[in-house]
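Note that one protein chain is taken out, while the other chains of the complex remain in position.
Chain IDs A and B follow the sequence of writing; residue 1 opens each chain.
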Amino acid sequence: MMNKSICIVFNKAPYGSQAGRELLDIALMAAAFDMPITALFVEQGVYQLLKGQEPDILDIKNHSATFKALPLYGIEDILVEEDALQKFNLNVQELVEIDGLKTISSSHAQSLLANSDFILTL
Amino acid sequence: MATYSLLVTANPYSSQGQLSAIQFAKTLLEQGHELMRVFFYADGVLVASRLHAPPADEINLTKAWAKLAIEKDIELIACVTAANKRGIVNVAEAERNALTGNNLDPAFEISGLGQLTEAMLNSDRLITFG
Partner (left out) sequence: MKSLYIINQPQKLNQALPFISEQDGILLIEDAVVVATYGSVQANHQTLYVLVEDLIARGLKDKVGVEQWNLVDYPQFVELTLQYDKSVSWL
């Protein structure tokens, strides 16, 4: 039986909107349904994965910890688009350490998006 | 004939998203397709309150979705986590959270993200309006 695949696209920085948090919730639910899931970080979405976030200074819950746990939920494809890292002067060592985190080119991102059955942004 | 589900995340009265969604819904139904479920998430859940009072000469989105749901037997589901956060609660959630009132419009149901995942798996197309 073919299972439909889903690519969750994080394209916004954390905390200014609920996008990161609410997309994460979808990812975790889809994982519970055994759907193959890819988490793709593009544009300002790469900031979702930056180490050293301290949102509690604003009484905001730190959801970056949940990204670290994605592999535990069966989400092993955590892809960060290289152009975004470059554009924002970030390197991959500055991102939280997650098993399965890889950087990819924009053309790889393009084919990933082309081949996923569903793509969700918020 | 195809089966559609819609994911609606747009704030009902702050942007055009829900107007586009309902127009799309009406059109696909007119074309003879099926609309299995409309799942309201993020700010989209706000439309599920029965307490909206937009001006009389403007569309009442809650009533518009309700009318469509009743006429065409469509499920309107608001995500429980998103709804609770934004103050859209049915009787059960109001009690569970010790709130002094409830406001869910009867045409809508409160449920979990599993309903969205299920809609993805069982529909031919999922269209998002945000």
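The rule is short, and it goes like this: a contact is a pair of C-beta atoms (placed from the backbone, for glycine too) under 8 Å apart; a residue touches a chain by one contact, two chains touch by 3 or more.
Not measured: the values here are computed from a predicted model.
Within the complete assembly, A:V42 is the residue of A:M29, A:V42 or A:L95 that touches the hidden chain. Looking at B:T9, B:T62 or B:T117, the residue that reaches the missing chain in the full complex is B:T9.
In the complete complex, the hidden chain is touched by one of A:A13, A:L90 or A:L113, namely A:L113. Although one chain is not shown, part of chain B still touches it, namely residues 2, 4, 9, 15-17, 20, 23-24, 27-28, 30-31, 33, 124-130.
One chain is missing from the display, and on chain A it is touched by residues 11, 19, 42-43, 83, 106, 109-111, 113-115, 117-119, 121-122.
Note that only the chains that are shown with their structure count from here on.
Taking the mean of the C-alpha atoms as each chain's centre, chain A and chain B sit 26 Å apart.
Those residues of chain A whose C-beta lies close enough to touch chain B in the complex are 4, 6, 18-19, 22, 25-26, 29-30, 32-33, 35, 118, 120-122. Those residues of chain B that touch chain A in the complex are listed here as 7, 9, 41-42, 81-82, 112-114, 116-118, 120-121, 126, 128, 130.
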